[in-house]
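Excluded from the complex is one protein chain; the other protein chains are retained at their positions.
The first chain written gets the first letter, and so on, giving A and B; residue counts start at 1 in each chain.
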Amino acid sequence: MTPKKLSIIAFSGDFDKLTAAFTLATGAAATGYHVNIFFTFWGLDAIKCKRGRSPVGSGLLPRVFGILMGGLRVAPLSRFNFCGIGPKIFRSLMKKRNVATLEQLVEAACQLGIHLYACEMAMNVLGLKREDFIPEIRDVIGVPTFLALSEGGQTLFI
Amino acid sequence: MTPKKLSIIAFSGDFDKLTAAFTLATGAAATGYHVNIFFTFWGLDAIKCKRGRSPVGSGLLPRVFGILMGGLRVAPLSRFNFCGIGPKIFRSLMKKRNVATLEQLVEAACQLGIHLYACEMAMNVLGLKREDFIPEIRDVIGVPTFLALSEGGQTLFI
Partner (left out) sequence: MTPKKLSIIAFSGDFDKLTAAFTLATGAAATGYHVNIFFTFWGLDAIKCKRGRSPVGSGLLPRVFGILMGGLRVAPLSRFNFCGIGPKIFRSLMKKRNVATLEQLVEAACQLGIHLYACEMAMNVLGLKREDFIPEIRDVIGVPTFLALSEGGQTLFI
């Protein structure tokens, strides 16, 4: 019997949406699902390695976007961001209530064998390279490959 | 024959997205689908009972978020919010055109037997309790239970 499958297109770079994506992913993986996450556009932020966080991409414009995106530590909330104070409150709430933080969720995702993929097209647009990401990224793929991987399961766009 | 199934993860608290979620849900239920809605994060707003609307959650920080979230009557639009005027225009448009308003859609959802669930983790983070929600909420559940309920149908993240 093939295992149940959950595939997530992680488009958003918002802290709360990424948290939701990883919570769903790890919850699914922990109960036996095969889970794929396909990071695209702003979602690529979640899988940047620390080294690559400040000067990402080549060319001036991608670099501007890269600095704006910044990585997990500065990911904004989709609501109530208040110049970055919102995510800090949220993060502190999560800690206080013993809920896993986003960094822990990324780590847990890797440990649970969730397959992480980076979107080739978005990397191309934003001037990002394979080296800008954490080594746990399984592959850089395009839409057709992602569709083939997610076939027969549930797919969410987050 | 098992009935067709639609499951919605209602993450957003935006007035327009909640309207879209409930329109899809009620449209599906009216044509024989079994429908689950799993409210999480800002989406929990849609199912708060009036009583619980001002002083929700325990502790200062959750209370701040609670006041900001406010409930259905003040749910913002994802675009063109203009300090709350946008939703009012939208609401008046909906009324003028005889489209169901969000409150009516929530009510219709309950009458159509749509199963409403609240996300345990998000309630924990935001300091919300079972009593803060309308009694029509079927259960407080986690991701694994939601995945089991939605298995074999279509699932949307809104």
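Simple rule for what comes next: contacts are C-beta pairs under 8 Å (C-beta built on N, C-alpha and C of every residue); 3 or more make two chains touch, one makes a residue touch a chain.
The model shown is predicted, which means the values in this text are computed figures rather than measured ones.
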Option from A:Trp42, A:Phe90, A:Tyr117 or A:Phe133 whose C-beta touches the chain left out: A:Trp42
Listed residues A:Phe11, A:Tyr33 or A:Tyr117, member touching the removed chain: A:Phe11
Contact footprint on subunit B, counting only the chain that is left out: 4, 6, 16-17, 20, 23-24, 27-28, 30-31, 33, 78-80, 89-90, 92-94, 96-97, 99, 154, 156-158
Residue numbers in subunit A that touch the chain omitted from display: 9, 11-13, 40-42, 59, 61-62, 64-65, 68, 76, 121, 124-127, 142-144, 147-148, 150-151, 154-157
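We adopt the following convention: only the chains that are shown with their structure count from here on.
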Subunit A on subunit B, rotation in degrees - Cα superposition, rounded to nearest 5: 120
Subunit A and subunit B: spacing of chain centres that average the CA atoms, whole Å: 25
